[in-house]
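See structure below.
In this view, the complex is presented without one of its protein chains, the others remaining in place.
Lettered A and B in written order, each chain numbered from 1.
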Amino acid sequence: MNELSLSLSCPVPLPAGDRILLAHGGGGRLMHQLLEMVFLPAFANAPLEARHDGAVVTVNGVRLAFTTDSYVVRPLVFPGGNIGDLAVNGTVNDLAMCGARPLYLSAGFILEEGLAMETLRLVTASMRAAAERAGVALVTGDTKVVDQGKGDGIFINTAGIGLVECAGEIGPAAVRPGDAVLLSGDLGAHGVAVLSVREGLEFESPIVSDTAPLWEPVEAMLKAGIEIHCLRDLTRGGLASALNEIADVRRLAIRIEEAAVPVEEAVKGACEILGLDPLYVANEGRFVAFVPEAQAEAALAALGRRAVRIGTVLDDPSAVVILHSRIGGHRVLDLLSGEQLPRIC
Amino acid sequence: MCLAVPGKIVNLLDDSDPALRRATVDFAGVRKEVSLAFTPEAAAGDYVLVHVGFALSVVDEAEAEKIFEYLREMQELEDAGESPP
Partner (left out) sequence: MKFIDEYRDREAAARLAQAIRRLVRRPWTIMEVCGGQTHTILKSGLEELLPPEITLVHGPGCPVCVTPVELIDKAVAIASEPSVVFCSFGDMLRVPGSTHSLFDAKAAGADVRIVYSPLDALKLARANPRREVVFFAVGFETTAPANAMAVWQAAREGLANFSVLVAHVLVPPAMAVILNSADCRVQAFLAPGHVCTVMGYEEYESLAARYRVPIVVTGFEPLDLLEGLRMAIAQLESGRAEVENQYSRSVRRQGNRAARQRIAEVFEVSSRRWRGIGEIPSSGLRLREPYRRFDAETRFALRALEAADSTDCIAGLVLQGLRRPPECPVFATRCTPERPLGAPMVSSEGACAAYYLYRHYERA
């Protein structure tokens, strides 16, 4: 058949560092590096330096939160939702994580030639329903179409504006040693739901994406008078990535109790089969909150019965995230280089 | 190597050719079709260890219990004030 000659002196070998890899979008260490080495230096300014999900800017004395996010998920439709739900909730949540009431969204669509109109209608209907549920209006948008083969069906970018309703600054900089780390609910549902329909890995499961708007619980904490230091919604890279990002920016270590982290049985089953660690699996409707130790109980009461305390911020500049394991040992939870892959070993 | 996960056989499929015998196996609510080509003795209700889509063994529940028996014995000895061997 074909003779392949693998010449090790092939012209212009591609060193891995000169190209964008899928891993650069994975929410892990490589994406982090991309931000630090390419984007942040290009656009340096104070709100960007805060390295938080959204930017808080002041206009005529009024504090507004402003954020953007792009949605490239495949498959477009998965158990519990579709790209439209993510596009609305994701941006709504970035605003909520700034302590801002989400108000208005824009949506930019990049559609692939050949996309079924029915799919577009489904996605649009989901966006409308999600926007209603989140209390936001989609007030402006844009559409472009690219050649077949140049896009994954639909790419959506949404940007959002919200009104900041908390008195202080919410962000990594406000985190203090001794702060309680709270988690709003169980982990891993979104990532597993998406994998359950991915070719080559499919399995039958009752798991649906946890995509949801998160302003309500944040508002509940604010109304209860909680001095929220930091909020972060968990997306790609899961809980471990979010904690690492905050630990890294704030230069404080965080300790987490494995036994305290809730994972639904079916999610656990799926992760066991695929060799995935739930701490790194994507979520779309969960967040962590850093609050003063003294207010931990009150904050949990405001968040509702699914929320739990999972750990504490340490007075330690090593900025590692330490997991106290179920059997009593310790492990460092590091940022992954790229996205977590299923394994057999 | 290697990840093999215990799951419960809930439904047998394709019984005719032993090499193609499969089952639906349940892992805490997640279900996958698994080949029973290497566990011809497996029956519905059994737990099997599954690796890359194949059951490699039927879990011996009596053997599985042994470590817990040993731990219980240790506990009893301790409670009785004796030092376990």
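Everything that follows uses one rule, which is that a contact is a pair of C-beta atoms (placed from the backbone, for glycine too) under 8 Å apart; a residue touches a chain by one contact, two chains touch by 3 or more.
Being a predicted model, the structure only gives us computed values, none of them experimental.
Visitor: Determine and list the chain B residues touching the chain excluded from the picture.
Guide: That gives, for chain B, the contact residues 1-6, 8, 19, 27-28, 35, 37-40, 47, 49, 51-54, 56-57, 59-61, 63-64, 66-68, 71, 74-75, 83-84.
Visitor: Residues on chain A that touch the omitted chain in the whole complex?
Guide: 1-6, 8, 13-17, 19-23, 29-30, 33, 199-201, 259, 265, 268-269, 272-275, 277, 318-320, 322, 325-332, 334, 337-338, 341-345
In this text, only the chains that are shown with their structure count from here on.
Visitor: How many angstrom lie between the CA centroids of chain A and chain B, rounded to a whole number?
Guide: Computed value for the inter-centroid distance: 36 Å.
Visitor: What residues on chain A touch chain B, complex-wise?
Guide: The touching residues are 196, 203-207, 265-266, 268-270, 272-273, 275, 343-345.
Visitor: If you look only at chain B, which of its residues touch chain A in the complex?
Guide: 1-3, 5, 7, 24, 27-32, 50-52
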